[in-house]
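Note sheet for the following structure.
Shown here is a partial selection of chains from the complex, left in place.
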Amino acid sequence: MRELTFIEAIREAYIQEMKLDESVFLVGQDIRGSIFPHTEGLVQQFGEDRIVDTPLAESGMYGLAFGAAQEGLRPVVDFMFGGFTYVTFSEVSITTGQYHFLHGSQQALPLVITAAVGTGMRLANDHAMSVHSTFCHHPGIKVVMPSTPYDAKGLMAAAIRDNNPVVIPWHLGLMMERGHVPEEDYIIPLGTAEVKREGTDITVLANSVQLKNALEVAAKLEGEISVEVIDPRSFEPFDMDTLLKSLEKTNRLVIVDEDWENCGFAGTVSARVVEQGFDLLDAPIIRVTTPNMPIPGGYMENYVAPNPERIEAAIREVCA
Amino acid sequence: MALSKKQMITLFTNLVRADRFDKMFYARMLQGKLIGFYHPGEGAIAPGVAAASFLNDDDNLSPHHRAHGMAHNLSKGIDLKYYLAEHTGKETGCCKGRSAFHFSFPEKKVYMMSGFIGYNFAPVVGWGFAAKRRGQKQVVMNCSGDGSYGQGRAHESMLFAKTMNLPIIYWCENNGMAIHSSIEDMHPTKDISSLAKGFDMPAIIVDGQDVFACAEVALKAIKRARDGKGPTFVECKTLRFKEHDMGTKDLKGYRARKAEELDPMREREPVLLATKRVLKDGILTQTQIDAIGAKADEEVAAAEKFADESEIATPTVEELMAAVYAPNA
C-alpha cells in the first residue's frame, strides 16, 4: 500500500483536480515558494497563472478567489493560518455564505478556503486557534476537516468539486503523519462521518488531531472500556445519523474538539443529541474542548488543549 | 472621445428612466409600499447612467448603492420590474423575494450588492483576474461612493488592480457626503482620486452632473481597460439632493443642511442639464423628449403593475433550507 504524508495527500488532491479541471486554480501568499509543502513544486507544474501569489492583503486575495468563482472558475484560496481569515471576515463569512441563497439561489459559488490551524507549535492564539466553529456558525458555508492522509485527499477533492464554498482547515499536528493514500482519484462525500473504531460502552466523537488522541485512549482502555470512536470529518453538513446509530448501542457520549468551549462545535452536537436522542442517553454528555481562554503559546499549551489524559478522564467520568 | 448622436440619445433616455424610477421608489417608500431601505438618488443619477450605458453584456458591473443602483442596472439592460418586485417582497423578484433591497442579475454580470459599504472592492479583483485570464477584453466597472474609499478594501483592490494590470475602472461617485459626514471632514485631500497617485494609476475628475461628460470619460477608461492598459480611477463630482436614506435626517455633521446649500444644487439637476444640452445641440426636439418621458412613465407603471400583481413570497422554512446550498450535479 502506497503511503503519503497528510500534507502530500492534500497536494495530490490539488494536482488531481487541477489536471481534471482547467478552472481549478490556487491563490494565496507565497504559495509558489510553498510555505507549507502542499504547494511544493506546483508552480513549476501548472504555471504562474494557476498558482497565484498575491500581495500581503487578505481582502484582495480573497476577493480574487470570490470574484473568480462568480466568473465560473474554481479557486482554492490558501490563508496560510486559519486565523488570517478573520482579517477579511465580513467577506469570508457573511458575504460568502449569503451569496447563493440571498440572491435567489441563482448562482453557485464554488470555492475552497484552506489554512493551517492548531496547537502544538507554541505559536499562541492568533496562529494556533481553530476556525471550524466560527465558520459553522455562518450559514451557507460547508466546513470539513480531515484526520488522516486518506481523508485529506478525499475531502479536499470533494471540496474542490462541490458547488459551494467549503472551508477545510488542516491541523499542523498532522502535517507529517503518514498513511495509505490510493493513487487513483476518489472523493469522500462531504457530510459523512466515519466510525474509526468500533466499541460498545461509549461513543467518542473526535476530529483531526484529537481523533488520534481519542484512538490512542481507546486502545489503552481496551479490555476495560469498549470505546467506539467516530470522526465527524464534516462539521457542516453534519452526519447525525451515524452518531445516533452509535448511541443506540453505547448510550454514552464524549465529544472532543480542539475549538473553544463557548459557542463551539462540541456544544452544538451535544444540544442536537439532547434534542433528537435524549432517550438514548444513560449519562451526561461530556465535552473535552479548549477552555475559554486565549490559547497560550508557552508550555501551558500542552495541557490547555484537549489531550489524551483529559479524554481518558472524560470517558471514565461518563462510564462511572 | 466625442459622443455620437445615438450615444447621446441613449444616455438621455436612460437618465430620464433612472430619474422616474428613483421618484417612483421614493414615492412608494413614503406610502409604505417598499420593504427595507431606500437611498434616494435625486441629484446623483448621471454617473451611473454614464458608467453602464456602453458596457457589453459580458462586462462586469458593480453598481453604486445610491438609488439602489437602478441608474446603473437599467443602463446595463436590466429590466427593473424584477427589482421592484424584489423590493416589495414578491415571488417574481430577482432574488425570489428573499433579499428585500438586494439584487442579482448574473446573466448581465451584475452579481450582487451587500450591506457592507466597500464590499465591492474585493470581488472586482476576481472579476478582473478572470477577464484577464480569458483574454476576451471584458472590463469591470466598479462603482461606489466617496465614503466607500475610506475602507481599506479600496486600497487592497487598487493595489491588486495596478500590480496585476487588471481591467478595472474605479468609478467613484463623489457626492461629498457619507450619511451625515461631509468629505471635507473625512478626507484629507480635495479630491478622492488623489488616492490613485499612491499606485501610479491614472485618474480623471469629471462633472458628475453632466451625463455626457461622464460618458466620455467612461468610454476612455473602458477603452484603456479593453486595450490591456490596466485600471483607471474616475472621480465624478456629484450631489445629493435628499436625505441619505429615507427616515434618516438630512444633516451635515450634526446641523440640518440649509436651503442656501441645497437650492443652488437643484440648478445642477442632471436631467435639467441634459435636456438643455440635447435641445441646444439639436440632438432631440421637445416632442421627442416628451415621448421619452412618456415611455419612461409607461415603463415605470408597468413595473409597478407587475410587482403589485405578483404574489408575496412565503416559502416554507423547509423550502428555504433546501435553497441554502447550490446543488451538486
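Letters A and B mark the chains in the order given here, with residues in each chain numbered from 1 onward.
Convention: a residue touches a chain if its C-beta (ideal position, glycine included) is under 8 Å from a C-beta of that chain, and two chains touch if they have at least 3 such contacts.
On a predicted model such as this, the values are computed, not experimentally measured, just so you know.
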Subunit counts for every protein chain kind in the full complex:
A x2, B x2
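In the analysis below, only the chains that are shown with their structure count from here on.
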How big is the gap, in whole Å, between where the Cα atoms of chain A centre and where those of chain B centre?
40
Show me the residue ranges of chain A that touch chain B in the complex, using the header's touch definition.
49, 52, 54-55, 57-60, 62-73, 75, 88, 90-91, 94-95, 98-110, 139-140, 142, 161-164
The answer for chain B against chain A in the complex is residues 93-96, 98-99, 102-104, 106, 111-112, 114, 116, 119, 121-131, 133, 152-153, 155-157, 159-160, 163, 320, 323-329
